[in-house]
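Here the complex is missing one protein chain, while the rest keep their positions.
Think of it as A and B in the order they're written, each chain with its own count starting at 1.
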Amino acid sequence: MSSCLSPSEIITLTTDFGTSDLYVGVMKGVILNINPRAQIVDITHAIPPQDLNAAAFLIDSAYRYFPPGTVHVVVVDPGVGSERHPIACQTETAFFVCPDNGILTRILRDASHTSAVTIENPDYCLPRISNTFHGRDIFAPVAAHLSRGVPIEDLGTPVATPVRLPIPTPHVTEEAITGHVIWIDHFGNLITNISHELLKSIEGQNGFVIQVGGVAINRLNHSYAESAVGEVLAIIGSFGRLEISINQGNAALTLGVKRNDSITIRPA
Amino acid sequence: MSSCLSPSEIITLTTDFGTSDLYVGVMKGVILNINPRAQIVDITHAIPPQDLNAAAFLIDSAYRYFPPGTVHVVVVDPGVGSERHPIACQTETAFFVCPDNGILTRILRDASHTSAVTIENPDYCLPRISNTFHGRDIFAPVAAHLSRGVPIEDLGTPVATPVRLPIPTPHVTEEAITGHVIWIDHFGNLITNISHELLKSIEGQNGFVIQVGGVAINRLNHSYAESAVGEVLAIIGSFGRLEISINQGNAALTLGVKRNDSITIRPA
Partner (left out) sequence: MSSCLSPSEIITLTTDFGTSDLYVGVMKGVILNINPRAQIVDITHAIPPQDLNAAAFLIDSAYRYFPPGTVHVVVVDPGVGSERHPIACQTETAFFVCPDNGILTRILRDASHTSAVTIENPDYCLPRISNTFHGRDIFAPVAAHLSRGVPIEDLGTPVATPVRLPIPTPHVTEEAITGHVIWIDHFGNLITNISHELLKSIEGQNGFVIQVGGVAINRLNHSYAESAVGEVLAIIGSFGRLEISINQGNAALTLGVKRNDSITIRPA
């Protein structure tokens, strides 16, 4: 059922493990034991602990930039050791290995021809499986085996409907669009769930007014540097979404805005 | 004298250097200059500065998961530039390159057939050796040469007894086991020096009572999710040790427990 996607021997890791412990290093050791030729790339290990929505957003935004056949390991796993299942999933362009807890929600929404299995075959896991670290015992070894060409069908039985999370979508009326800040990056940029297309749809004769964190913005920058240093600005960011920034500053800190806070746009 | 362990061309790095400077990157440059085929894996660079006990614990827990013949570089080195010696050590399964300051204590305790040498041969170091950065000048180049098959005997003269640190072991009586928190991970889990076997040995008719940070716990979880969100729990962690956690919370912060704090278990 799955298409004949060839693995690339690139394996990415996205977790909430941080980098101060041995957890990530140990996962890499397990992978290299099984596939010494694997190229392992960290996407991030700074997902806020147990934050499935953040993980779902980041892996969906990142995976498209990797070569076809890359195996993406995503471990944010508050249910580790409980009845939630470990799964492997294959789309037309990539493999994913993760707990079945909604992490793949955005990817499954957009990808066609996906197949997923519950990981059940102990041949592809470590001999002893702990109840607290499936990243090491299940996800890393399964990813390494996938990167060597093991078909996902060999891992276990098909899952018809992997768990999905509700994805926050903007509320749209004729008078206003109300979206949300879905990520705040290292620079303090506020990344929203409002696409460039949606923003353009609400423009009035005099453009629009964006309201967020107590300020109003009525134009869209082409670059940060168009605004004075320290000025709040709106820009279409690198993933096609409306972002609120401060030129050479930190918008989140300055405006006191947090993830999930709302942002409203009205025609002007 | 050393067995014929073949190097794997994988080199791991464990340091207290952090990742905000150029130190780790420069070590990788030095390694790749000598062995362009080396695969370099960061275990962690977040050992608390000068904390030899933490380094000894982490490398001992991590190295077993890497392929045989991996070269592990461990640099926590308050005595850099003084009379402490740089050493290379070989066990049946791995190579280690580090200062002779006790970092290998746990590994040497458990490994059989180890051999160690003082690094003296300038052919395997950088031409100029600073007094503050032997990670770059000695440990990285030696590791790279080992990964290419240089035998440790060529590095210098044998060391009969590398420096060892006292390892904190639990105090055990018939009435109680008193152990310690030996590591606090990124999630705030308290990792103790009490093994699953030791815990079982003190069970009374009604099990046991664990006391730590002002709370008492009288059962062992199979998974985090067995407890309500926010509840303090005890579980056997991924390295076979008793750990104290909070389901989807941070036990260290909530309980105010620090590394080296004690934990007591009594039969119930």
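Methods note: contacts are C-beta pairs under 8 Å (C-beta built on N, C-alpha and C of every residue); 3 or more make two chains touch, one makes a residue touch a chain.
Everything quoted here is computed from the prediction, not taken from an experiment.
Touch as defined at the start, partner being the missing chain; which of B:Thr132, B:Thr169, B:Ser201 or B:Asn260 qualifies?
Checking each option in B:Thr132, B:Thr169, B:Ser201 or B:Asn260, the one touching the absent chain turns out to be B:Thr132.
Based on the whole complex, identify which of B:Leu5, B:Val80 or B:Ile152 touches the chain you can't see.
B:Val80
So which of A:Leu5, A:Leu32 or A:Leu58 would be touching the chain we can't see?
A:Leu58
Over the whole complex, note the residues of chain A touching the chain we left out.
Here the touching residues of chain A are 8, 10, 12, 14, 19, 39, 41-46, 58, 61-63, 65-67, 70, 183, 185-187, 222-226, 235-238, 243, 247-248, 250.
In the complete complex, the non-displayed chain touches which residues of chain B?
Within chain B, the residues that touch the unshown chain are 17-26, 28-30, 32-33, 36, 40, 49-50, 78-82, 84, 130-133, 136-137.
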